[in-house]
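Of the protein chains in this complex, all but one are displayed in their positions.
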Amino acid sequence: MTEGIASAEDDAGGRAVRAMVEADTASRLLGIEVVVLEPGHVTMGMTVLPSMLNGHGICHGGYLFLLADSAFGAACNSVAGGAAAVASSCDVTFVAPARAGDILVAEALQRLNFGRSGLFDVTVRRADGTVLVEFRGHSRRLSSPP
Amino acid sequence: MTEGIASAEDDAGGRAVRAMVEADTASRLLGIEVVVLEPGHVTMGMTVLPSMLNGHGICHGGYLFLLADSAFGAACNSVAGGAAAVASSCDVTFVAPARAGDILVAEALQRLNFGRSGLFDVTVRRADGTVLVEFRGHSRRLSSPP
Amino acid sequence: MTEGIASAEDDAGGRAVRAMVEADTASRLLGIEVVVLEPGHVTMGMTVLPSMLNGHGICHGGYLFLLADSAFGAACNSVAGGAAAVASSCDVTFVAPARAGDILVAEALQRLNFGRSGLFDVTVRRADGTVLVEFRGHSRRLSSPP
Partner (left out) sequence: MTEGIASAEDDAGGRAVRAMVEADTASRLLGIEVVVLEPGHVTMGMTVLPSMLNGHGICHGGYLFLLADSAFGAACNSVAGGAAAVASSCDVTFVAPARAGDILVAEALQRLNFGRSGLFDVTVRRADGTVLVEFRGHSRRLSSPP
């Protein structure tokens, strides 16, 4: 899943987040690809599969959230200095639906870092640039693994 | 997926939401079971599979969200009177992690209905009653299908 | 502001929250009255003054939030065991407008307590019971005063 990584850090934090992303079974099995993995900036791509459709025939909001959350998870761990960081809460807005075959790109950017907390904005776009989801995630850096 | 439905309405709204739940491929493929499907009150169950684990070795937040969102989606459509309702935004708090093999239950309750909008609270618990996720969803009733 | 307190605890936590509520200059100057002050359950009332109206001629959302936040603040400190607790983030939904002269009642209930974190739901109603605001607040218990 990490072949597309455009930039990777060689320090402890960079190695820890790369290991975490490579060990993310859920994202790998859904075909999620890492495009950019920089400190505080992560981009991931996913194609909407027929298995992801809900009862309205559009992509289940859970999979849109999952893509955004994967990018958020990598981004908040990319600035955790080798410690583990986890999502504490997220606010997600569904702007437009995704359909089977759509190629989606989630871009996560760190907005703020304060104490053990972080605030990240993630935007999910279709390949044509249309915004589908706006996501804001709060992270907490842990003193011990979850 | 609907064998466990404890209560089902025979009116147009009840039939529409049952059809929607049965057509929800994403939820069915993940083994999500409907336990209660009443107007404004929906309970669904899911077992955490090894394929759902993230890079910390715990259940990916996306799957916890997806379970809550499925219960929310059925609940907001259960009171839409046969029209389609969709999630417009959600706020999710991750309280405790879930592990492979955990049996999770999401309970969605309507909190408020105003104009075309609805507000629903969903709690995801482990079988032992421990709260793992608190979710609040805003829905919008559509005049035409999504 | 505390004459209307229906129930008050005599332990350290109860005394600390009563002292905090009595020292809340902002709430007192706006005429906010405490109706119930129990551990995890607080009710406060406020009348919408002409000075609280915005450019649409209705009560400024900031004052609706402030009333809910005061009830939340007392509620999260009422279960902090004498330590100080502060709001870390809040999600507020504006359901219906308030007008000058409306008597508003905010009721805060603890939903969850985990580690140093708490989750509280606050509903603001008009005296006739109409829901105007739904508020969900996340609190953090501090080890030292803010």
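Observations on the structure shown:
Chains here go by letter, A, B and C, matching the order in which they are written, and residues are numbered from 1 within each.
Keep this in mind: a residue touches a chain if its C-beta (ideal position, glycine included) is under 8 Å from a C-beta of that chain, and two chains touch if they have at least 3 such contacts.
As the structure is a prediction and not an experimental result, all values here were calculated from the model.
The residue from A:35, A:49 or A:95 that touches the chain not shown here is A:95. Note on the undisplayed chain: of the listed residues C:14, C:39 or C:61, the one touching it is C:61. Mapped onto chain B, the interface with the missing chain covers residues 88-89, 91, 117, 138. Along chain C, the points of touch with the absent chain fall at residues 19-27, 29, 50-58, 60-63, 65-67, 69-70, 73, 84, 86-94, 97, 145-146. Counting the whole complex, the residues of chain A in touch with the unshown chain are 91, 93, 95-96, 111-112, 114, 119, 121, 131, 134, 136, 138.
Note that only the chains that are shown with their structure count from here on.
Per-chain Cα centroids separate chain B from chain C by 30 Å. We define each chain's centre as the mean of its Cα atoms; on that basis chain A and chain B are separated by 22 Å.
Taking the mean of the C-alpha atoms as each chain's centre, chain A and chain C sit 35 Å apart.
For chain C, the set of residues touching two or more other chains reads 91, 138.
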